[in-house]
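The complex appears here minus one protein chain, its other protein chains still in place.
Order of writing sets the chain letters: A and B. Residues in each chain are counted from 1.
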Amino acid sequence: MARYGMMIDTRKCVGCFACRVACQMKNTLGPKEGFVHFEFLESGTYPDVSSEAIPMQCMHCADAPCEKVCPTGATYINEAGVVLVDANKCIGCKYCMVACPYSVRMIEEISGVVEKCRFCWDDEMGGPNNPSCVATCIADARVFGDLDDPNSDVAVAIAANDAQPIAGDLTEAKIFYVR
Amino acid sequence: MVWGPMIAVYLFVAGAAAGSYLTASLVSFKYPGGVFTRKAGRIIAPILLAIGLLMLMLDAEAGLRNPLRFLGLFANPRSVMTIGTYIISVFMVVALIVAVLELMGKNVPRALDIVGDIGAICLAGYTGFLLGDSLGVPLWHNSVLPPLFIVSALTSGMAIVSLIGAAFDYVEFEKMGVLRPIHIVLAVLEILLIVALLVIASGRGAAGAESVAMLTTGSLAPAFWIGVVGIGLVLPLAIDLFNMRSTKSEASGEALAQTGVVVGGFLLRFVVVSAGVMMVLL
Partner (left out) sequence: MSRQMTRRGFLRASAASAALASAGVAGLSGCSSAPAESGPKETKRVATLCNGCSNECGLWVNVRDGVVHTLEGNPDNPKSGGRMCGRGHGFAQMTYSADRLTQPMKRMENGDFEPISWDDAYAEIAEKLTGIIAEHGPQAFAFIRDPRPNINFYGPRFTAALGSANIYTHAAACNLSLQSGYRHTIGGGFSADLANAKMVMFIGRSYADGITPADMKTFANVAVEGDCKLVIVDPRYNNSAHMADQWVPIVPGTDLAFLLAMSHVLIEEELYDKKFVKEHVLGFYAFKKEVEQFTPEWASEICGVDAKTIATLAREMAEAAPAAVVEPSWRAAFGCAHANSFMTARAVAAFNALLGNYGQEGGALITSSPSLGALPADKFPTPPAAQHTRVGNEEYPLAVQGFGTNLAVLKAALEGSMKAVFFYQSNAAKGYANPAVWAEGLANVDLVVDIDVQMSETAMLADYVLPECSYLERLEAVYLLGGKTHQVAIRDKAIDVIHPETRPADQIFRELSAACGVGQYFDFTAEELVEAQLGTIGLTIDELREKGIVELPTSDFKYGKVPTFNTPSGKIELFSVTIGRAGLSPVITWVDRKVHPQEGEFYFVGGKQSIQSHTMTTSIEALMDISKTYDLERLWMNAADAAALGIAEGDEVEISSSEYTDTVHVHVTERLMPGVVYAPTHYGGSSPYLTQGYEFGICTPNFVPFDMEPGVGSTMSQEVAVKIRKVGA
C-alpha cells in the first residue's frame, strides 16, 4: 500500500486561496469553512523585504496527536497513512482540535463533526481522488503522491529540494515544505 | 481556543465531585458524628458529576445530535478522555449506590467506599491530565497542571461539602478539626503549583509567554488575581489562619472562606482553559 504525502513549495505559493476554495467545494464545506488556511509572513525592512505565504492543512502525521486523543476512534489513520474522520463516530468533543499543534481541524457547522483535510480520500476508489488543492494550484506549488515510491513526483521533489515538515520533528508530518 | 467555559465547568464540577466524595469518606472514617457533612459529600458527588457530564455533552454538538455516538467514548483506551470515561463510569456507579444508601439511612460498606475513594482520586487526576495531551499548548502540556488540578479538585470539593455541612450543623462541623489544616496545606501547595505553572509556561516560547501574560496582565488578569489568587487562596487562607489561632470561629467567616475556595476553584479552571494559546510554528 502506498503512503501518501505532499510537498508544498512556498517559494512558489502566492497565497491566492485557490486551494482553499477548490477544497471547500469538493468537500461541500460551508462558505466560512475550510481545510486550508494561510500564514502570511513578512521580513526585512523596506526596500530589502521578503514575504512568504504558507498554506496549512492536516499534515497527516504518522503519530497524529488528534488520532491518539480521539475518544471514540472517529479519527483514524488508514492503511495508506491518511488521517481520516469517520463522521458517524465523531461526537464533536473537539479534543482533537486541542491536541493538533497545527490548528488545522475545524467544526463542520452543518453536523457538529470536527473535520479536516483528507487528501481527497475516496472510499469507493480506495485512494485519493485527485486532491483538489494540488489539481487547482495556479503556481504549481504543490506535489502529491506516494512517499514510499522513490520515483513518484512527490518523492523526487522532496529529495531534490530537501523539503522538511513545517515544524521539524514535532510530529511525523507527511506534508513537506520547501521554503 | 476551541475549548471554552463549558469545559471549564466540566473540569471544575468533575474535580469537585471527586473532592466532595473524598471529603465525605474522610469524615465518615474520622468523625462518625459528622452526619450532615458526610451526607452532603456523598449526595452531592454524583450530582456534580452529572452536571459535568451534561456540560461535556452539550459542548459536543455532533454527539448531542446523535446521542448513541456517546457510547463510542469507550473506544480508544489511548485517549485520556476514554480513560476518563472508564473512571467516570465506575465512579458514577459507586457514587450513586453510596448516595442511595446514604439517603436510605443505611451503612455504606467500607470496601465499596474504598472503591469510590480510588475512583475519586482517579477522577481528580483525570481532570488534570485531560488538558495535558495538547502538544501545542504550553500552558497545558506540562507536568504541573495535573497536580494543580488534583489539588484544586480536593479543595473545591472539600469547600462545597464544608459549606453545606456547616450550614446544617455548625457545631458538628467545628469538631472536625482536621479539615482546616488539610485545606491550609493544600492551599499553600496550590499557590506553589500555580507559581511553577507560570514559570514553566513562560519559558516555553511565545505561546506560553502569551498565556502567562493573559493571566497576569491581560484580559484574564482580574479573574486570576482577584478571583483565583485573592478570593480563592489568600482570603480563605487568612481566615483559616485567623480561625486556627482564635478559640472560637465565626460561622460567617467560615462560609466566606469556603465560598471563596469554590469560586476560586472554578475560576482557576476557567482562566487556565481560557488562557490556552496554541504555539506559533512559523
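FYI, a residue touches a chain if its C-beta (ideal position, glycine included) is under 8 Å from a C-beta of that chain, and two chains touch if they have at least 3 such contacts.
Not measured: the values here are computed from a predicted model.
Screening A:Met1, A:Ile110, A:Met125 or A:Ala159 for touch with the missing chain picks out A:Ile110.
Counting the whole complex, the residues of subunit A in touch with the unshown chain are 9, 11-12, 14-22, 24-26, 28-32, 38, 40, 42, 44-47, 49-53, 87, 110-111, 132, 135-141.
In this section, only the chains that are shown with their structure count from here on.
Put simply, the C-alpha centre of subunit A and that of subunit B have 38 angstrom between them.
Residues of subunit A that touch subunit B in their complex: 39, 41, 54, 65, 68-74, 87-95, 97-103, 107, 111-114, 166-167, 170-171. For subunit B in complex with subunit A, the touching residues are 1-3, 56, 59-66, 69-70, 72-73, 75-76, 78-82, 85, 130-131, 133-137, 140, 276, 278-279, 281-282.
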